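Of the protein chains in this complex, one is absent; all others appear in place.
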Amino acid sequence: MKELIKQVVECYGPAGNEKAIRELITSLVSPFVDEIRTDSLGNLIALKRGGEKKVMFAAHMDEIGVIVTHVDKHGFLRFYPVGGIAPLTMLGNRIVFADGTTGVVGCEKLEAQKDLTLNKMFIDIGASTKEEAEAKVRIGDLGAVSREFVDLGQRLVSKAMDARIACAILIEALKTVTNPAADIYAVFTTQEELGLRGARVAAYSVSPDVGIALDVTRTGDTPTSITMDVSLGKGPAVKIRDSSVLCTPAVRRFMEQVAKDNNIPYQLEVLETGGTDAGAIQLTQGGIPAGVMSIPCRYIHTASEMVDYADVLHGVKLVKALMETRYTG
Amino acid sequence: MVEATGVSGYEGSVGKVIHEVFAAQTDQVTTDTLGNVISLKRGEGENRAKVMLAAHMDEIGLMVTKIEEKGFLRFISIGGVDQRTLVAQEVRVHGRRDLIGVIGMKPPHLLTPEDADKAIKMEDMVIDLGLTEEEVKAVVAVGDLVTVNRNLIPLSGDFVAAKALDDRAAVAAIYHCLSELCRMRHTADVYAVATVQEEVGSRGALVSAYHVQPDIGIAIDVCHGEMPGVPEQYTAPLGKGPSVALGANIHPKVYERLTELAKEHNIPFAIDPIPGPTGTDAWTMQVTRAGIPTGLVSIPLRYMHTSVETLSINDIKLTGRLLAYFVASVDRKFVEGLLCY
Partner (left out) sequence: MLLKRLSEAFGPSGYEGEVRDLLTQELETCVSNWRRDALGNLIAVKTGTRGPKVMLAAHMDECGLMISFIDKSGLLRFRKVGGLDDRILVSKHVVIGSKRVAGVIGAKAIHLQKPAERNQVISLNDLYIDIGAKSKEEAEKMVKLGDYAVFATEFGYLSDTAVKGKSFDDRAGCAVLAEVLREDYAFTLYGAFTVQEEIGLRGAGVAAYALEPDFAVVLEGTTCNDVPGSEEHGYSTTMGGGPAITVMDASVVSDRRLVGELERLARENNIPVQYKRSITGGSDAGRINQTKGGIPVVVVSVPCRYIHSPVSMLSLRDFDHTIQLIKLFLRSVEGGFML
């Protein structure tokens, strides 16, 4: 499982250019599903047959990143954020582009540290002229943070745990599920970081009877952190609300019941800010019951997002059990 | 209705009350996936137009995020809660059973002068249930809802004060409309919908309008009543009838018909020009599917989003009457005319 996680989290795939990660996931899940297709927004939709009802599991495969908006005469690249990026997390980061071109993030001279904003930063790819830079990177190219996966034993660290850890869990569950109780639509969505865009159109075309998003959530277990009753290592979280969704109570109860029946530890999650694909799924067409399983994750939207391995394994068990249990609403 | 609980996303209890109310006056009532209560009162004849009347039944509230040591509860808001209205408030925590609690504050004797001038932040408040941590944990869990413990009180004349008049007063207006329609002839089918999750982004109207697919959608909501300190141009007087909105969110012919009918039947009304987003279910309904002609009728209300929202009962009745005349006036020809710009 750790090898799978490493492979999935290290892959390049900022929101808007999910080609590489989509191809990787396609190769990983194809042997275990009955059908697989890509839609016009780049969502990867895999179907594993098992019943009359349709259950959609959504994990977003995009990650936050940057888009190049200008190349100056000395070859420095200016950029805009793609998804929610705090300036203070960017300094010193390495940025990689689709073709492997790598650069580092630098900053203009600042009067004070509080003046740090993204439009004062640039990416240096080692070029000396505009022409040299443009031979490698062009305006509109998307970059992602480059950072390797680290196994701390019980805890795992990488960029893009949000939400590749959920992708890895969904892949593993598809591999191990033996007796699905419904047609399982495993959707690896795009552009979640830009406003749940992939999930919205995928939910429309799949039109499931129930939707469950898999994602990460924040924790309240670090020094003077936000007030939140979620910790690493206490199991996957069953979401109650975030800014995008008030989870359908029946789905939440179903998820809790399945966890209890299978002796899987879980936590209840009330997230004050942040959104997830379930927000889009729930409001599709005439309304779709929707819930969320979140993996607790520290330092979200930085180059070093941390999850607990036991939470991940319990997450796989829970997703597998959800796939194998009939949802009765 | 206003004393029932129904925080956004958890409208089950108030939904039951409304289900019964609508059932008495309509041909069928259903509750959809999100909890919208959708009732249908059929019109006469063939090829009937569909009019959807939408008023939201959810209310703003609080949600428990953490049970602290000694049993104090931390919380966040669901919907737009003014944190200053929470101080020293008596609340009801909806756990396995309802518990009464208070949001306490430091007594003035212990305050520094600087502190006394600052609003207390919601993140610094706690709910005190007067119970031990064990007792609290046996009844309350993360995710439980909290509402202000407040009953409706009559004020002078026909004014009343309560929580959740935004927007259950509008549900009452629909009720009044349905009663009037029992005595009137109408060819249009009326879908009376009590929507959910308006306070968190008009989510219930989005899916219910998609489902109902009406020819015309009218949202009934509340608007700001006249009060000191707010410029006249942003408010409407209480007790002088509904406000009828116009602007991009409103189909011009729906506005025209509503105001003509009001004049014809001597229903007083105010004009409510809104250039952009109306912040109501009308905003969502209008862009559902291939587009729905919409209208917006509002009941003036003071102190919106507090537990002492105040309005005139007569305004509710006048709103209901206007809606009834509107529904009775809708026929195929009117609906077809809505596409002729």
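Residue numbering begins at 1 within each chain, and the chains themselves are lettered A and B in the order written.
Rule of thumb we're sticking to: contacts are C-beta pairs under 8 Å (C-beta built on N, C-alpha and C of every residue); 3 or more make two chains touch, one makes a residue touch a chain.
Remember, it's a predicted structure, so these values are computed and weren't measured experimentally.
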| item | value |
| --- | --- |
| Residue, one of A:4, A:20, A:41 or A:116, that touches the chain absent here | A:41 |
| Residue in contact with the excluded chain [from A:15, A:238 or A:259] | A:15 |
| From A:67, A:125 or A:316, residue that would touch the chain that is not displayed | A:67 |
| Contact footprint on chain B, counting only the chain that is left out | 231-233, 246-249, 251, 271, 273-277, 286-293, 338-341 |
| Interface residues of chain A (partner: the chain not displayed) | 15-17, 39-41, 43, 67, 69-70, 72, 78, 80, 82, 119, 139-140, 191, 194, 197, 200-202, 204-205 |
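Here, only the chains that are shown with their structure count from here on.
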| item | value |
| --- | --- |
| In the complex with chain A, residue positions of chain B that touch it | 8-10, 12, 32-34, 36, 63-67, 74, 76, 78, 123, 141-143, 197, 200, 203, 206-208, 210-211 |
| For the chain A and chain B complex, residues of the former touching the latter | 220, 227-229, 240-241, 246-249, 268-270, 272, 282-289 |
